[in-house]
Structure formats: structure tokens, C-alpha cells
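The complex appears here without one of its protein chains, the remainder shown in place.
Showing chain A:
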Amino acid sequence: MRWRGFASLSRAILRGFLRDRAAVFFAIVFPLMFLVLFGGILGNQGASEVELVEVGQVRLFDELPAGAREAFEDTFEVTRTDDRAEAIELVRSGEADVAVEMDGSRLVATYTGTDQVASAMTRGTLQAFVDGANLAASGRPPAFDLEMQRVEDDSLEAIQFITPGLLGWAVAMSASFGAAATLQGWRQSKLLRRLQLAPVSTRTVVGARVAVTVAVALAQMAIFVGLGAAAFGLQLAGAWPMAVPLLVVGTLCFMSLGLLAGAVARTTEGAVNMANFLVLPMAFLSGSFFPLDGTPGWLQAISRVLPLWHLNQGMLDVMVRGQSAAAALAPMAVLAGFALVMTLAAARLFRWESA
């Protein structure tokens, strides 16, 4: 009977969620719109090769070690000319992204700043090749492969960092809204009271609510990763399964945030607004929409005290940065800590009545 009650409550909650158009929209459709937007625009630019015009003979390119040569050919589509003026004109007109020539031992790259993504990519990549070649020439072990990897995953493929970040935001939203709205709604309608008088333990009620929220979070992950991989060339790193437990702990953390909002607020709308008020700025400050690399130091310092930042970083590490599964452990511990503190606070502030 305990199992039957749990299953029945979970079904009731899940139905309530699926029939709430606004909740489904904000949990799945809305973040997916961002994924399509970012993935479609930035992703396509990132995915295309950079068109490079080689002016004369560029010695660096000929002397690349075998591994680097391969990466080089993946990144650049090379055409050759001896006419410098013609090469510059190609770049200016946008037919090529960059013109490269040797000036003694110096590598001179000419590119246009109009297409910021392409130019940033070009500059970063060339820099990496030069550094790598220098290292090789100086006889020290080349840190070449590692450097390339980083450049590829962090900036070449926008979809790679967009997907985990948006997924983190989506889960944070639906988990916190769901918990806040359920707590408030059930309290307002006295359903909480009614359940208190049914032979079903608090643990079963809470368990059912958590189970549904976690299931929704995993469905969000499946949809995001599935769409990202199918439509925008998302490639998961080896340790990605670790994102599942990470996401589960993240879900618990944001549920507790929602509980806190639900315990403090007086109406269902107030609770959801409060959750929204906390989650949306947090998403910006946690790098869900854009990487924080270029932001001021103090901003990055703030972001480190936000649970969503830890969720996002953990997901990036295991899903796309190619880190080991252990990289998710620290974020999981931080998120669990947040969850514990917020749940305790919510329990203290909770009132059965909506006075």
C-alpha cells in the first residue's frame, strides 16, 4: 500500500505538471528556444571551417608535427596565393577569414573584425599553433595536444558550452518553480492538511514530489542532449554519465530553493515570482547564457557563491570539457550543502496555514 500510495501520488503530481501549460513551457519549451537560437546561430558559425589564405610560403605550417597538422587541417581551409594585395582584398570582402604570411620569423595574420566569432576563433587558434610550434622548436615537450583540445571545446563549438549551461538553467527553473508552486498551492487549497489526515507518511508525499521533479529534470537532459547532438553537432565527453547524478543533486538543491520561496511567500504567484527572481539573475551570473571569461573579476567572484555556477561548471567539466568523472564530485558536494541549508531554513519558516 505504501508503494501504491507513492505511485499514485507521483502520477497525480506528474499529471498536474504535464497539464500545466505554463509550467511545461518554462521547463522545456522556453529553454529549448534558447538552445535553438544559440545553437543555430553561434553553432553554425563555429562548426564551419575557417578560410585561410596562405601568402607565399608559410614555414610554420609546413613544419607542424603530425598531430597538429591534422587538427590544423580540420580547422582551416587553406588556399594559396603569392599576391599579398589579392589576399588582403579577399579577407576584406569576407570571402576569406584570414590571410597569413611570414615576415622573417614573425607570423603576420590579417583578419577582419566584422565577424567576431570567426576572428576570435582565428586568433585563438593561430596563437595556439604558434605557441605549440615555439615549444616544439625550443626542445621542451610540446603541450600541443592539450592546448588544442581546450581551444576546440571552449570556444570553437558554441553548442558545447551552451547546452550544459542552458540545461542547468532549465532544471533550476523547473525544480524551484515546481517545489514553490506545489508547496504554496497545496497549502492554499488545504490539500496538505487533507494528506496529513490520509494514511500516507510525509516521507511518501515528499518522495513522490522529488521523484517527479527528478524525472522531469532527466527528461529535460534527454531532450537537450538529444536535440543538441542531433541538430547542432553536440559531442559529449567520456565522463558525461556523471552528469546524471550531478543533475539529480542539482535538482534537489533547486527544489530546496523553491521550498524556501514557498515557505516564505504568501501566495502561489508570490512563491513562483520569488523563485524566478532568484533563478533568472543567477542564471546570468552563473554563465548559463554566455561564458563569464570576459567579465570583471568581482563578478566572477560573486558567481562562485551561486549554486547554479557550481552545477554549470560541473556539467561543463564532465559533459564537454573531457574531465574525469571525479570532477563532478566537488560541485555535487557544494550543491548538496546548499540543499541542506535551504531545506533546514524552509522547514524553520514553514507554516501549515497560509495566514
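One rule holds for everything that comes next: a residue touches a chain if its C-beta (ideal position, glycine included) is under 8 Å from a C-beta of that chain, and two chains touch if they have at least 3 such contacts; residues count from 1.
Note that contacts and distances are computed from a predicted model.
*Asks:* Select, from "Pyruvate ferredoxin oxidoreductase", "Oligopeptide transport system permease protein OppB", "ABC transporter ATP-binding protein" or "Electron transfer flavoprotein subunit beta", the UniProt-recorded name of the complex's unshown chain.
*Replies:* "ABC transporter ATP-binding protein"
*Asks:* Out of A:Leu197, A:Ala230 or A:Ala301, which touches the unshown chain?
*Replies:* Spelled out, the listed residue whose C-beta touches the missing chain is A:Leu197.
*Asks:* Quick one: say which of A:Gln57, A:Asn134 or A:Ser189 touches the chain that got left out.
*Replies:* Result: among the candidates, A:Ser189 touches the missing chain.
*Asks:* Have a look at A:Ser8, A:Thr267 or A:Ser324 and name the one touching the chain we're not showing.
*Replies:* Of all options in A:Ser8, A:Thr267 or A:Ser324, contact with the hidden chain holds for A:Ser8.
*Asks:* Since one chain isn't shown, list which residues of chain A touch it in the complete complex.
*Replies:* 1, 4-5, 7-9, 11-13, 15-16, 19-20, 185, 189-191, 193-200
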